[in-house]
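All protein chains but one are shown at their positions in the complex.
To keep things simple, chains are lettered A and B as they appear, and every chain counts its residues starting from 1.
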Amino acid sequence: MAEMTLPAGTVPPAPSPMLTPPAGPLPERDGLLRLYREMLLIRQFEEIVNELYLQGKIPSTLHLYIGQEAVAAGVCGALQPADWVLSTHRPHGHALAKGVSPGGIMAELFGKATGTCKAKGGSMHVGDFTLGMFPAIAIVGGNLPLAAGAGYASKILKDGKVTAVFFGEGAVNEGAWHEGVNACAIWDLPVVLVCENNLYAASTPVSQAIKTATVAERAHGYGIPGLTIDGNDVLAVYQATREAAERARRGAGPTLIECLTYRQCGHSRSDPRTYRAKEEEAAWKLRDPIDTYGAWLRQTQPGAEAALAAIQTEVTATIQAAIEFAETSPLPDPASIYEDVFKE
Amino acid sequence: MPFEKPFDIVMPPLSQTSDTLILTAWLKKVGDPVIKGEALFEVETDKAVLTVEAPASGILQALLVEPGSEVAIKSTIGTIATTVGEAVPANGHAAPAAPPTRILASPRARGLAEKEGVPLAAIGQATGAGGLIVERDVRAYLAARRTAPPPPLVTGKTAAPPATPVARRMAEHAGLDLASVPAATPGAVIKRADVAAALQQQQTAEAAPATNMPPASASRRVPLSPTRLTIARRLQHNQQTAVPVTLTRDTDATELVALRERLLADLAGQDVRPTYTDFLVSIVARCLPRHPHFNATFDGEALEVFEAVHLGLAVDTERGLLVPVLRDVAHLGLTALAQARTALVKRTIAGTVTPSELAGGTFTLTNLGAQGVDAFTPLLNPPQVAILGIGRIRPVALPVGGVLAARQAMCLSLTFDHRAVDGAPAARLLSDIAGLIEHPERVWL
Partner (left out) sequence: MTKMSIAEALRAAIRSEMRRDARVVCLGEDIGIPGGFGGAFTVTLGLSDEFGHERILDTPISEAAIAGMAIGAAACGLRPIADVQYGDFLFNMMDQLANQAAKLRYMSGGTLSVPMVMRAPIGATGRGSQHAQSLEAFFTHVPGLKVVAPSTAYDAKGLLTAAIRDDNPVLVFEHKLLYGSKGARTEKGALSPVGEVPEEDYIVPIGQGIVRRAGKDLTIVANLLMVYRALAAADKLAEQGIEAEVIDPRTLVPLDKALILESVRKTGRLLIVEEDNLTNGWGAEIAALMADEAFAWLDAPIKRLAAPDVPPPFAPVLEQNYVPSEAKIIATALAMC
């Protein structure tokens, strides 16, 4: 990679001494290809949703996940289907990786009755509780106490589930984050704390918000393990999550995994990103998680080219079907605003 | 400026069949104070002319629609400037010439009063906070009405008739009630001779043998209806407080008769036929502003003088005498007046007239001409200061230009409350009215 001057405080893409090297077993070939498929699905779903937004088909702003796909895919790939997932205002990637129907997500974005939240949630609240994903929580840090609750329930019910909670580096200064993490720590709750450190909380660089070089070192303050990994390396994410989930499942408590990554888009659709240097963006683009992983697969997996092409075809068809589903779905009945406030 | 927030007056959806209605008349003009609930404008649907009440209290700020216009329902036709937060004080003291007093009553009391047919104005006490008539006040009224015995007939203002001490002792010895002893002349002091005469009469009656008594004739007792009792009591009360005096004046109505006939010919084929009452309403409405103390009410201490003329018309109905009010008659043309009067009287007779239409009069007209009456002594309609009785139109021979000619005469009887106004001003009012009857062309002056 070429040498370049990056703005002060920017965390260099990689390699970096603070990163924990990946360790632990990798998935089998099917699993490896699966990870690629999830990332590709997320990337192309978000790109298309961006276009649809520009065409006026989506009645709200969007917080796109472009560039961070390795985190969602790696974490969800390492969990078991029944495990709980809690997400944030940027949830599309997490939802797709958790197996939430792309049609359901698309319909929700379109505001249709068949959306994952019956058009009551919108982009920031997609999820599917029947698949283990809470409706995403748009209050930064607000999902940490909920995650502690999910972990506590697993402990009491002895159901062997693990809860993975996603949050950005901006959340770690919220009081609720502190309370939630502390709760997970003191009771050894089966929770995996996944910090997606994309270096900017909206427009505020992380160095302005915390005094330490990493988020992971805060873990020591709670008496739990914390590690910083290359969030654009899907296998590193997978391995770290596998290990943390095992720890949690055997009752050893939570782990804080800080994934260094970069969103290639703005914070939301109304963000022109003038607070980031173009050089920085370019540097991170060179470390695009899908490009680098695809290259690795072609190098290490026989028949990868054909397999990747097949995946592309399938992903294209899936997204197309999702759009058609959303477009043909009905709008919600205005009277439905009264439904689902209480369980009768 | 206390009045700030404009309140829209909206054409209400009064028709089942049409999206538009015709505004036939505004009953108030810009600048008039209005009270929520009082009649504000009239609307013609395909079925009837309806009166619509003001939706808010305040000052009538703007009238956006001319009478006669066809207006879409729910559109704004005017505005009322309302005070923000405070209701316009309803006791009539806030603005000069404010409409008649609003009665403060709780919703519960109003509901009960309406159900029992009690006009709120008849309720004597208001024991709720802030002078509110509350339920118990209505109930007290109803209870009194049911249980009170008819008050004894008393001719004078004092309960005990004035009598000389001798007469008093005589009556006492004889066990005779002084109230039953007629004085030599009504209202005079009862003297010994009067008591002696009364005793004589009593003994004569007692001494007569039973066989000379005529056989008891068949009779039946007809108790007064509650409404009638109410009327009776009110009249009694009024007679005892007001000082009514009646002036009569005969007028030569020949010109008026001719004018009416010509107008009727012009209006032939149309629904509307102005009656003499309509003409008199029109004439009186033009005269009263020149005699403002007669377009007024009197509460015993002060006159409430009104700018607008709201004429009550005495109407005989099955339920008794009712006095519906034609509002703001000074501004109505004759045909509009006739139509309004027709509709109002019809509703009154049918029993569909609303309480608000029976209230708020500033002067009353009563026409007994159809019953062949000439001069009479109309009773005041309290708290109004005056009432005009109209007699029949009858053929007379009057000198005109020195020669007897066949003319038409009509007698006017004006009763007024002498506490509030004197005879001379009353005579002047009569003169003014008579003048317009005899020279109707002067209406144009």
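Operating definition for what follows: a contact is a pair of C-beta atoms (placed from the backbone, for glycine too) under 8 Å apart; a residue touches a chain by one contact, two chains touch by 3 or more.
Everything numeric here is computed off the predicted structure, so don't read it as measured data.
S.K.: By the document's own contact criterion, which visible chains does the hidden chain reach in the full complex?
M.R.: A, B
S.K.: Of A:I48, A:A153, A:A252 or A:A277, which sits in contact with the chain we cannot see?
M.R.: If we include the chain that is not displayed, A:A153 is the one touching it.
S.K.: Of A:G99, A:G142 or A:P205, which sits in contact with the chain we cannot see?
M.R.: Spelled out, the listed residue whose C-beta touches the missing chain is A:G142.
S.K.: Sort through B:P12, B:P55 or B:G128 and give me the one touching the missing partner chain.
M.R.: That would be B:G128, which touches the missing chain.
S.K.: To test your reading of the contact rule: which positions on subunit A touch the chain that is missing from view?
M.R.: Residues 84, 86, 115-121, 125, 127-130, 134-135, 137, 139, 142, 144-157, 159, 161, 175-176, 179-180, 182-183, 186-187, 339-343 of subunit A touch the chain that is not shown.
S.K.: What does the interface between subunit B and the hidden chain look like in terms of residue numbers?
M.R.: Here the touching residues of subunit B are 106-111, 128-129, 132, 134-135.
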